[in-house]
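Left out: one protein chain. Kept in place: all the others.
Each chain gets a letter, A, B and C, in the order it is written, and its residues are counted from 1.
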Amino acid sequence: MSDLLGVAVLGAGHMGADHIRRLDRVVSGARVAAVADPDVERAKRAVAGIPGARVHAEAEAALDAPGVEAVLIASPGPAHEEALLAAFARGLPVLCEKPMVPGSRGALRIVEAEVRLGRRLAQIGFMRRYDAEYGRLKAVLDEGRLGRPLMLHCVHRNVSSPPDFTSAMLIDSSVAHEIDAARWLLGEELTAVTVVRPRSSGRAPEGLLDPQFVLFETAGGALVDVEVFVNCGFGYQVRCEAVCEAGSARIGEGHGMLVTSAGGAREEVAQDYLVRFADAYDREVQAWVEAVRRGRVTGPSAWDGYAASAVAEAGVRAQESGVRTTVDLAPRPALYA
Amino acid sequence: MSDLLGVAVLGAGHMGADHIRRLDRVVSGARVAAVADPDVERAKRAVAGIPGARVHAEAEAALDAPGVEAVLIASPGPAHEEALLAAFARGLPVLCEKPMVPGSRGALRIVEAEVRLGRRLAQIGFMRRYDAEYGRLKAVLDEGRLGRPLMLHCVHRNVSSPPDFTSAMLIDSSVAHEIDAARWLLGEELTAVTVVRPRSSGRAPEGLLDPQFVLFETAGGALVDVEVFVNCGFGYQVRCEAVCEAGSARIGEGHGMLVTSAGGAREEVAQDYLVRFADAYDREVQAWVEAVRRGRVTGPSAWDGYAASAVAEAGVRAQESGVRTTVDLAPRPALYA
Amino acid sequence: MSDLLGVAVLGAGHMGADHIRRLDRVVSGARVAAVADPDVERAKRAVAGIPGARVHAEAEAALDAPGVEAVLIASPGPAHEEALLAAFARGLPVLCEKPMVPGSRGALRIVEAEVRLGRRLAQIGFMRRYDAEYGRLKAVLDEGRLGRPLMLHCVHRNVSSPPDFTSAMLIDSSVAHEIDAARWLLGEELTAVTVVRPRSSGRAPEGLLDPQFVLFETAGGALVDVEVFVNCGFGYQVRCEAVCEAGSARIGEGHGMLVTSAGGAREEVAQDYLVRFADAYDREVQAWVEAVRRGRVTGPSAWDGYAASAVAEAGVRAQESGVRTTVDLAPRPALYA
Partner (left out) sequence: MSDLLGVAVLGAGHMGADHIRRLDRVVSGARVAAVADPDVERAKRAVAGIPGARVHAEAEAALDAPGVEAVLIASPGPAHEEALLAAFARGLPVLCEKPMVPGSRGALRIVEAEVRLGRRLAQIGFMRRYDAEYGRLKAVLDEGRLGRPLMLHCVHRNVSSPPDFTSAMLIDSSVAHEIDAARWLLGEELTAVTVVRPRSSGRAPEGLLDPQFVLFETAGGALVDVEVFVNCGFGYQVRCEAVCEAGSARIGEGHGMLVTSAGGAREEVAQDYLVRFADAYDREVQAWVEAVRRGRVTGPSAWDGYAASAVAEAGVRAQESGVRTTVDLAPRPALYA
């Protein structure tokens, strides 16, 4: 396996730089062949010390650079659609960070473009599917000994929100992870959404409704509730309990070390998603590289990216209207059956 | 303290017999002076071996029996109103099992009667307030270091429902406990309720919607969500997480013993509420006996009983209509300030 | 059951006053009939407000007071032998706090005196046998599905030691609880003991070897290790793991409430044994009262008190000598078979 897969990385910001490091030093079987970022200096800093990694200002130039065999899109969301279509035009497999494309209309255009190609090239960056705990939860549900899942209780908490985070982003950026996880865990589409707003925390920036409580209904009648709280102040917590007919399974509760000192026993709570899900990111990119080198595309598809967008859009509408809102999904193409 | 408080127990069924045993053998400072049950044989079995405990077919006869100084009502709900009014008429302090009176109209009549008396005689049997874990949760919330509570996530699961359990009873019998606990923990009235129905478990008896998911809003804008699942099959679980501005506190997670054997580590899950809350029942009756012997009435009031009824009624209407339903509460009399 | 058992309490110090409160207000079926303490004022304070409880300076006067049917010994250890013999002489059932008698020679004299009587009158205050968690552990071991127990790993920690606590007292006062618990859980006598001294904590008072690590061997070859650390600084912790042929069972790990705030999730650790074992003390005294009222003596016997003394004595010798020391036990009388 020593001829390494040449990857073009689009975007050299926080996420892009982390993926560049991952491709260079963590994942085996791949190399960074090209990087594109309008901020060329930033891109240069991200590839410092990596032989053979050339820097470009334009995404298309990176796709066309010598040795590029696959693309990892980590640029801002609005640039994704053009980048995905450019990769499709060149027949390059893509790993695209979420959101695939902001807005379900654009997302559906990607699905349609890939259906026209007639083969899958895109894998979407829903990295929770590669997390060990989520993997065990999925396995327990699929194996069936707990019976049919009836409800998922989810919690998604961040210490604090970045500047300019909006109430809508609690749904379409944060809860987007639960949207994909719920669809994947349950194997069902989400069909309606209601958003309930408790009183906001005094720690939330002015104008931000935080926390929020989101209820999804699935095609089969299961219920998914999500507490999303992006200024909880105390840690990064992602929990999920699947309540089934014959039992329940919970993840996100575990601790690595328990420290007992005056008056209490304390377990660490992760402060950041890059800590909590570091292994999941590694496994995601490793799995993509291995599949691509074998000529395959696996993992979350463009359909998954589109469905997540469509549900998130309905969620934002539900948040604004205060009432239950149904989700409109285009028919599912056979390519994603 | 050795002149014992003479208690008349109304009702000698499952709950009544347990309270008779508790007054006789667990609680100090009290004795069973009289028992009333239309099924006199059942009442006789319940007092077998207890010297001085006389059996009556009629509640009023028990209240008028010699040595009766206080009343514990454990008869079926429809008999409560008459029994409470009879106790009030005699000036006897009462511990009344929940529901105080079925339906908020009857409950309000009890409040009005006690207000006319001008002093509290009734304590309502919301025994979770006497549970050690709930007590610690209340203390943490009151002490304020976690900031304002924003949400309560509650779970209420039973192994299986008794025969003839109806969908409405999930709200007005089971969730009734969470209604009182939420009002008490948050110190706020509940003002609206929405009931969501996930698909039902295959283990639920035909015609029973089980599980259900209930959302309460409080006067101050906090949100209380309750999973109620009375045929969960695996255990009796009562959990509550209070999510606050600066932290969260959870109860109902603890284990007493962890047994590790082939392939897993297992902790016991209680199968019955009488096991899980045995100590709370003991503490509740002990606290009532001690207060009464000092001429006081403390604990959950008739107002608490009424408010729980009014919220549960709105819950049943929300369950039927499928839409958010506001709770109508009479003005709170000064007696319960 | 309303004619209450009249109990004489010997000793009105910390433990005695707590038992007086317990007999008066927690345990049903008993009343405090007499109290003896050389410090008569202290005894008067302990019975304030309890009708019928008379105070004496002399133990024998309390035993002979009218209405006394049973004795609870909570005086200092050196007074126990005389008090036990006085109770035996009067045929009074006794609940005697640990140590039954300081030193195994005196303890054996109690055993011999009770054997001469030909019936059991004494129950020794090893209250862990009445703790719910220990009870579950015992039940799991007896039921046999984990196979034969091979090792017990025990931890016994206190926040800080009282003044004048000596290195020997870590064994004969603190580890005494584990000595009885191990004998009871395993159903085997302890036959040898080794004491290992790690470096002492800087928090230990000068001259006190703390922590210590004690190894017991049983007649059947099981191993019991005990960390005893009486100035651990952070809490009162009692843990026990039974490692068996087909699994392990652990107690003392559970939490009642988990509070998550900045950076960590914290569970409370009890600070005091009266908190951790409050229910066990209640159950112990309740069980004794109920048995006595039925004319029985159950619970830990004088033999158990003697065996604990003999093992603790060997432990103190092992601590001094630094080598493994065998335990000498007299033959077990048939009365305790």
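Brief remarks follow.
In the analysis below, a residue touches a chain if its C-beta (ideal position, glycine included) is under 8 Å from a C-beta of that chain, and two chains touch if they have at least 3 such contacts.
A quick note: this is a predicted structure, and the numbers were derived from the prediction, not measured.
Among C:F88, C:F126, C:F165 or C:F229, only C:F229 touches the chain that is left out of the view. From the options B:S75, B:Q123, B:S167 or B:T260, the residue with contact to the unseen chain in the full assembly is B:T260. Residue C:R203 is the one among C:R21, C:R42, C:R109 or C:R203 that touches the chain not shown. When the full complex is taken into account, the listed residue touching the unshown chain is A:V26, out of A:V26, A:A61 or A:A219.
By the touch rule set out above, chain C reaches the unshown chain at residues 147-148, 150-151, 153, 155, 194, 196, 198-203, 211, 213, 215, 217, 220-223, 225, 227, 229, 232-234, 243, 245-248. Residues of chain B in contact with the chain left out of this view: 233-235, 237, 255, 260-269, 271. Seen from chain A, the chain kept out of the figure touches residues 1-4, 24-31, 49-52, 132-133, 136-137, 140, 145-146, 246-251, 253-262, 268, 279, 286, 290.
Here is the rule we go by: only the chains that are shown with their structure count from here on.
Between the contact lists of chain A and chain B, the overlap consists of C.
Each chain gets a centre from the mean of its Cα atoms; for chain A and chain B, those two points are 44 Å apart. Put simply, the C-alpha centre of chain A and that of chain C have 57 angstrom between them. Taking the mean of the C-alpha atoms as each chain's centre, chain B and chain C sit 37 Å apart. Residue positions of chain B touching 2 or more other chains, listed in rising order: 246-248.
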